[in-house]
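Please find one structure pasted underneath; my questions will follow.
As you look at this complex, bear in mind that one protein chain is not there, while each of the others sits in place.
So, subunit A:
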Amino acid sequence: MSELGPPLREVATHCPYCALQCGTRLAGDRETGVVVRPDDFPVNRGRLCQKGWTAPAVLSATDRLTRPLVRRRDGRLAEASWDVALERVAGELRRIRAEHGPDGVAVFGGGGLTNEKAYLLGKFARLALGTSQIDYNGRFCMSSAAAAGNAAFGVDRGLPFPVTDLQGARTVLLAGANVAETMPPLMQHLDGAELIVMDPRRTASAQRAALHLQPAPGTDLALALGLFHIAAVDGLLDRNYIQDRTRGFEAALRRAMDWWPERVEAVTGIPASDQRAAVHMLARAGGAYVLTGRGVEQHSTGTDTVAGFINLALALGLPGRAGSGYGCLTGQGNGQGGREHGQKADQLPGYRSITDPAARAHVAAVWGVAPQELPGPGRSAYELLDALGGDRGPRALLVFGSNPAVSAPHSTRVTERLAALDLLVVADFVPSETARLADVVLPVTQWAEEEGTLTNLEGRVLRRRARLSPPGQVRSDLQVLHELAVRLGEPASRYPTVPQEVFDELRAASRGGRADYAGISYERLDAGESLHWPCPDTPDPHPGTPRLFLDRFEHPDGRARFAAVDHQGPAEELNPHYPLHATTGRVLAHYQSGAQTRRVAELNDAVPGPFVEMHPDTALRSGVSDAGLARVISARGSMTARVRVDPTMRLDTVFAPFHFPGEGRANLFTHPALDPHSGMPSFKVCAVRVEPVSGVAP
């Protein structure tokens, strides 16, 4: 408790950033300034990282959008009234739809949107626009883990157990996850365990590990297969579990048997003895968890790679047992809820498939339309962006809660496609790089100005609460969707603007789906209940499901599935022109495209601009020096960044964070090869070379 005593009228809510959704309490107001303090919530237990502590600064960002902006004839964005802005959007949408059909208009959502917004956005796209062309930035985040999790377990919930369960573990494998930087408060749950960290870089998490496996980028699946191989050959399999609770073991093992440790060593660069040590640590008594992050997921082989780690966990009998398990560490604030309620190209609310006739019938009934009125599946995120303004691609795009000009792969191409549109509409609260390209910018509320729910990485549904009223003419995304829908001829009652009403409709739409929210209500959440989905609507209130799979997996036969995956190598091999691997990722001080965190002075001071990390020998051989400027060049484009030499880097690998705009966009060089199952681009590996930037003094 602070020395000033408890502030008055604190509001209990959650941090606006990552999927941990740390509990926070907000005091103060716009005049005196909003003050945040960490709450004693299970995931963060009184802790916060620097992003969380400084989150209120985004509320008073000096360039906060407070009035709609419309691009004038002279090419400049100018303030306009809501009526003018919305009429412009609706008019253009009507024209484009008439000329190009409903798929002429596309929607791009975000994993930071509340459940209510994500749900209403999906409904708006399918009904008001009638378009199949909707996807979201979660495709760049969670999609590989989601696809692999669904295939293995019959359902995709990032963690099928509460994070507090990790406290009891003896060993935790973090495969491509840098928790110490991306989710610092989670580390307290890992204090009791010995960590095995698999990461091409010696990250803050790797420094805390008992064993650091440092594979060459793009070889994670070979490693996963090798670990499975060792488990089998060293007699560490849980044979009873495999027999009673799984299917597909032999076919999967047959692939893994080709990956003996010494072969894996030559491909990954990880000593065979370290591979054996890792498996034996995971197999010993005392409980083990295998957790994956973006490092293994953001590949054109991401789904197979995650499946490789799930195979390992299944072979050791970890999932679906108290005290052990497999999970994926969801990234974005509402990365979990955001992928359940219909802003994905192939999904309807409740984590239903848009191609499943029963699912279509259920949702259509809730929406009061005929099933055949619902469009089918659309393009996945990068395919959608890639098609914009093209011959058969959409002519208009509405963006909510995303900044694809920075966060999508192959930025040059994406920026070019955005420019080719007849109409780009961006709803945001700050002028993001994508908003600056827009024809119409709609100012919307942010976290502390709105009510709603989010679903954190544990599948726990949380209440976001307002501390402030929105500034200026800012409206909520729900209001914007309502206004646009009405202008497009939809009945007003179909698009409620009160979050709780939207949530109640979401409950009905999700009823009976994989992610069933029917038994969750604002009342129950506000009464302090801890509710993890699935939580069906039952006569006695259902207690929610903190732990999945204890009795059975979600496939009809109750069994988990091994996947017969194999390592094929990255989409882009090294070659004499591009002799280095480049990998991209995150730093502690910034979040996603940095549109929010770059506006917080304290965070910007911590990491003020783009950098590229490399081994000192790599720097020397590339002719660049520490703190000097370098260009990182791929066959697609180049970024400019300040060099940071780090002797713990692999010699063949450079790293750049993707949080920065303009010439500092790491996505200028990334490879857009897509995972065939998930649509995930290859953010984590491509081939580059590094050159000094001539004529610029460091």
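Note that in this section a residue touches a chain if its C-beta (ideal position, glycine included) is under 8 Å from a C-beta of that chain, and two chains touch if they have at least 3 such contacts; residues count from 1.
Throughout what follows, contacts and distances are computed from a predicted model.
J.: Tell me the UniProt protein name of the chain this structure doesn't show, selecting from "Peptide/nickel transport system permease protein", "Nitrite reductase [NAD(P)H]", "Helix-turn-helix domain-containing protein" or "Chemotaxis protein CheW".
T.: Hidden chain identified via UniProt as "Nitrite reductase [NAD(P)H]".
J.: For the full complex, which residue in A:T355, A:S469, A:T538 or A:T648 touches the chain that was left out?
T.: Of these options, the touching residue for the absent chain is A:T648.
J.: Thinking of the whole complex, not just what is shown, which of A:D83, A:E99 or A:E250 touches the missing chain?
T.: Looking across A:D83, A:E99 or A:E250, the contact with the absent chain belongs to A:E250.
J.: Given that one chain is not shown, which residue among A:L574, A:A595 or A:V654 touches it?
T.: Reading the full complex, the residue touching the unseen chain is A:L574.
J.: Identify the residues of subunit A touching the omitted chain, counting contacts across the whole complex.
T.: Subunit A touches the chain not shown through residues 2-3, 38, 46-50, 53, 180-181, 184-188, 191, 204, 208, 216, 232-233, 235, 237, 239, 250-251, 253-254, 257-258, 260-263, 265-274, 564, 566, 574, 579, 588-589, 602, 605-606, 615-617, 620-621, 626-627, 644-648, 651-652.
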